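Heads up, the thing below is written out as structure tokens.
Here the complex is missing one protein chain, while the rest keep their positions.
Labels run A, B and C following the written order; every chain starts at residue 1.
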Amino acid sequence: MDNTHSFHIEDLGKPKFKSPLQLSTVRGDNIFNFVSESDKLVFDISLDQYNKCLSDGEEPQCLEKAGPRQNIFFDPKEATAAIVTCGGLCPGINNVIRGVVMGLHYFYGIKRIIGIPYGYEGLNPEIGHGFVELTPDKVKDIHQFGGTFLGSSRGGQDVGVMVDTLEANGVNMLFAIGGDGTLKGVNAIGEEIEKRGAKISVVGIPKTIDNDIDLIDESFGFETAFDVASPIIRDAHNEAAGAYNGISIVKLMGRDSGFIAASAALAMPVVNFVLIPEMDFQLEGELGFLGVLQKRLKRKKHAVIVVAEGAGQQLFQGQERIKDASGNIKHADIGLFLKEKIGSYFKDANIPVTIKYIDPSYIVRSAPANSRDSVYCSRLAYHAVHGAMAGKTKFVACKVNNKFVYIPISEVTKKRKKINLESEFWFSVLQSTGQPFLLK
Amino acid sequence: MDNTHSFHIEDLGKPKFKSPLQLSTVRGDNIFNFVSESDKLVFDISLDQYNKCLSDGEEPQCLEKAGPRQNIFFDPKEATAAIVTCGGLCPGINNVIRGVVMGLHYFYGIKRIIGIPYGYEGLNPEIGHGFVELTPDKVKDIHQFGGTFLGSSRGGQDVGVMVDTLEANGVNMLFAIGGDGTLKGVNAIGEEIEKRGAKISVVGIPKTIDNDIDLIDESFGFETAFDVASPIIRDAHNEAAGAYNGISIVKLMGRDSGFIAASAALAMPVVNFVLIPEMDFQLEGELGFLGVLQKRLKRKKHAVIVVAEGAGQQLFQGQERIKDASGNIKHADIGLFLKEKIGSYFKDANIPVTIKYIDPSYIVRSAPANSRDSVYCSRLAYHAVHGAMAGKTKFVACKVNNKFVYIPISEVTKKRKKINLESEFWFSVLQSTGQPFLLK
Amino acid sequence: MDNTHSFHIEDLGKPKFKSPLQLSTVRGDNIFNFVSESDKLVFDISLDQYNKCLSDGEEPQCLEKAGPRQNIFFDPKEATAAIVTCGGLCPGINNVIRGVVMGLHYFYGIKRIIGIPYGYEGLNPEIGHGFVELTPDKVKDIHQFGGTFLGSSRGGQDVGVMVDTLEANGVNMLFAIGGDGTLKGVNAIGEEIEKRGAKISVVGIPKTIDNDIDLIDESFGFETAFDVASPIIRDAHNEAAGAYNGISIVKLMGRDSGFIAASAALAMPVVNFVLIPEMDFQLEGELGFLGVLQKRLKRKKHAVIVVAEGAGQQLFQGQERIKDASGNIKHADIGLFLKEKIGSYFKDANIPVTIKYIDPSYIVRSAPANSRDSVYCSRLAYHAVHGAMAGKTKFVACKVNNKFVYIPISEVTKKRKKINLESEFWFSVLQSTGQPFLLK
Partner (left out) sequence: MDNTHSFHIEDLGKPKFKSPLQLSTVRGDNIFNFVSESDKLVFDISLDQYNKCLSDGEEPQCLEKAGPRQNIFFDPKEATAAIVTCGGLCPGINNVIRGVVMGLHYFYGIKRIIGIPYGYEGLNPEIGHGFVELTPDKVKDIHQFGGTFLGSSRGGQDVGVMVDTLEANGVNMLFAIGGDGTLKGVNAIGEEIEKRGAKISVVGIPKTIDNDIDLIDESFGFETAFDVASPIIRDAHNEAAGAYNGISIVKLMGRDSGFIAASAALAMPVVNFVLIPEMDFQLEGELGFLGVLQKRLKRKKHAVIVVAEGAGQQLFQGQERIKDASGNIKHADIGLFLKEKIGSYFKDANIPVTIKYIDPSYIVRSAPANSRDSVYCSRLAYHAVHGAMAGKTKFVACKVNNKFVYIPISEVTKKRKKINLESEFWFSVLQSTGQPFLLK
């Protein structure tokens, strides 16, 4: 992130309509105030950074506050919105869909909201999925269900074709709910729109169960993910403790980042080892994972291991890799690999062990949002609506330092967020598990 | 089952002590009556069977009513009890342990209760697991946890060694919580005891997550199993419906019997196919599974399949089989097999599908008991205690026709219970899924 | 119950259409057989009763087996069905509605299914609630929600008016889901129909959260009720144990029967006292409740009390009573009464106590059905549909001795089911709580 300039959110032009929201512009009347473009929040809140700016005579890196603007770009009486959900399932997608529909309908009186079925495929008329009309009545109960009401798919479609579809159907605002690839895709759509001189706002709502979108506090559904994973770890502990030298291995999501594994392990403090993609670790050697595991077993007669799916890829050097439909390199299966390695290690050492392997994957992905995520999804959706109606484009609605802000899509897709191994968060995981800082 | 004679429960000898329970022997005083040996219940309750007995002039097949006897065999002041849990985890084991301890302690004042750790291994002193003293205070909260407080193991130990251990430790009653193999094991222990002329009561409490113990209504933990599996099926449905031609496959427990798969599918009526070990089915052919699945996808664009782990073994003809530690033949993995076959079938047919495979196994096994199972476990445990104190031996405490009874272990281990494909139960599953009676 | 004759289910006339169900009439083909009128099940399964019948030369009391008949009364192409839900909420109502709609539509091809809104009020055109058309698509997800999709109301309407409405709308089958009053109401509707010579089948599906419908094993939703109540009792225990001399009082449903209170207490074995309507108990005196409670507190420093709402009415002698909309006498509030009495008793005794009062009522009533109840509701609904299509009338579909049967409505409404204080069930509750048989 460039520390010297604040992020700039692009917009489609000067807002020309008065917001239909009956808000205030003064403090003290117990009525929420419209947010102005000058409402900004500091990104790096350490005193060091503050002093650095001070001595450099520069304004700190700032974020644009999210919320309803007094003047809006689209005419509520005529505007059409579209919603698309892409990529793998994640708790809360339906809550976001519901929130966007409710916000557009009730706050701004938008009459026509189009649901795009099955991800970006739905914007390619050749595939022929058609559209779904979205109304408050259709979406009012969907927050109680996991999954996505609209269906999803992985991978992209031709950008030109997708923009053709949006234009042909008179869409003014496109809300895309998805992860890194989806956000890059909707940004590309936004750029193509700009090139054509069209006036369509494109908004990203970051969705990644791995919580690996950069800059933002946390992505929706992530908390539910470790909330659902946590009792499964308790189960794994029951299995491990139920056998002499019982070992349970729980594989959790986390392609490049171990947030779910780490958070779930913290939430159910019966875990003895957390292995994440950010860590480099070895199996062999006295300080390697297997030796440390053996010492644990000797003391306690059971062990619980939580491993993120992307952990330990350094152990698969030289193996060929394949890509999935979204273009991500498929990881070798560290869970089954560990199960085998642990099994043969203890067999060689003539120590009887019982290993249970648990891979809850879809059980986590397709759960309904828990309460915090429900709150978060509604608010995210409302902010996405307010930003789009104001004519902003190519931005994500998100939360940073516990406040709702808008950030350009291009900023959050520069790299994936990872766990900092020197952070207080990872240290708290190690304090909870008692595992050493390094396993090599 | 021999229809002409009632089951006979063996006992260790004439009960010689007065029960410390303050119960009644008359009706109408609002105090429970001691159960007498003549309290019996008819096993087959169809009118046809009744009429058959009538015309044959024979008493119907009867079961012995469970409950406290007025005279007991063991002296509460001196008796020692032991509890062992064997085989795979199942919800409710801890509730049964707790119930047995509470019953022995509070109803009869038994002072010494030994917990045998890690299954039958714990009765082999050479392995050296030691014992655990069990008291009300130690077990009072364990019903809130899944797993087994005592630990478990698979497979048996030398019967002579185990009886030596029981005798050496002055054990008068052994409560064995386990499945088919465990029950056969404890019966063999009972026979060895008899051979030695010892006076140790052995009691089986049938535990099988598959619900495949013969004659009895249902085994404890089974209901919790499908209660836990049911929302996972809802998740599977979310995954299936979230993709165009989405197919979810959920593999559930059921080595030889499809009770969990069938019940879970009934409980969450979004399932389109249930495949169980009792069914013979083909994949190919117009009426085979794959063809019928294709028709379903064409109509509805998604499908949910629940498959019991022991289903479709006829499809693996000619493959070599291996055995597990309990001596059961290991099944070929029908879940992954189906996933592959479905994938290649639709690939050949040039129909895009998305397949999600879910194998919750340990998540189901290690859950805490739900409320009904908790009730059931406490009552089972109490009845096991009453039977043992009365000096009965080589029996299981169980429920038949909704009543608690005692049955000789040898009767319930003759064969495994299976779903009758012509029963109302299986028909209700087919009514719920809409799948054809035959898939071939 | 008259022991000398089997129950007789009335029917509208001779079935004249062939069932569209592709079932079998022979054993051994793995296809379910049509149920015949001669398939019967013995009601009282004790050997004593059996021998009594034998010596009297009489057939035992029998019940008619539920299930699809080979010949049906209504022409599936023309028949119209209606569903109504009455009285208070109970888990599983939506599952039953769903099951009836699915059964009528998919098994028999019924085209028109009318939802009657807000209970019997919906059959009174003057109130003007209108009708709801029910289709598989409308009801497919409702089983995941508690409450009733159709709305409900208490109390009855003029029978003539309701039959007028049914006739005017060409209804051939009326499914009424409700408790004692509702069942009596639908029976009266059936009698009025008969009087008019009309051919409308009326079917009751017993719904009572109190589980107090006579003769039947258990009513749907009851198990969910104590499944939901059980963790609330755990909470109550946390509250009690969290304070010195902490006392928690949980009031649960049970106007005239203590089934929920007793079952929930068994399910969460931290309860020290269960007070139910079937018990006569005193507060004062050495063996009265307060004295026994004091002894408990002295030993353990906390206590958990579960009280059914209808318990202890003998303590309110001489107070005036009022009736609710369903015509039931309103009970005095035993929960608050106990709270006051306990408070003043210990205040007088100068013993500091902390009392927490918990009344979960609607939280229990409006929960979605758990897995067992879901299974039960679907099967009940299917059997109700099969019976109605066969032209049977004025019957309930229910389960007795673990088998689905049809019983005349008039038989199950003769009296309310109560807990037998001398039964094994109540004894198991006392074994779990440790409370004395008598509290006076």
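Keep in mind that, in the parts below, a residue touches a chain if its C-beta (ideal position, glycine included) is under 8 Å from a C-beta of that chain, and two chains touch if they have at least 3 such contacts.
Computed from a prediction, not measured in an experiment: that's the story for all the values here.
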Candidates C:H143, C:K339 or C:K356 - the one touching the absent chain: C:K356
Contact footprint on chain A, counting only the chain that is left out: 22, 24, 27-33, 39-42, 45-47, 50-51, 54, 59-60, 62, 67, 98, 102-103, 106-107, 143-144, 217, 223, 226-227, 230, 234, 263-264, 266-269, 370-372, 374-375, 378-379, 382, 401-404, 421-424, 426-428, 430-432, 434, 437-438
Interface residues of chain C (partner: the chain not displayed): 89, 117-118, 121, 129, 145-148, 151-153, 232, 234-239, 241-244, 248, 356, 358-363, 365-367
Chain not shown, touching residues in chain B: 141, 144-145
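Here is the rule we use: only the chains that are shown with their structure count from here on.
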Equivalent interface positions on chain A and chain B, same or different at half: same
Chain A-chain B separation of Cα centroids, rounded to whole Å: 42
Two or more partner chains touched - positions in chain B: 234
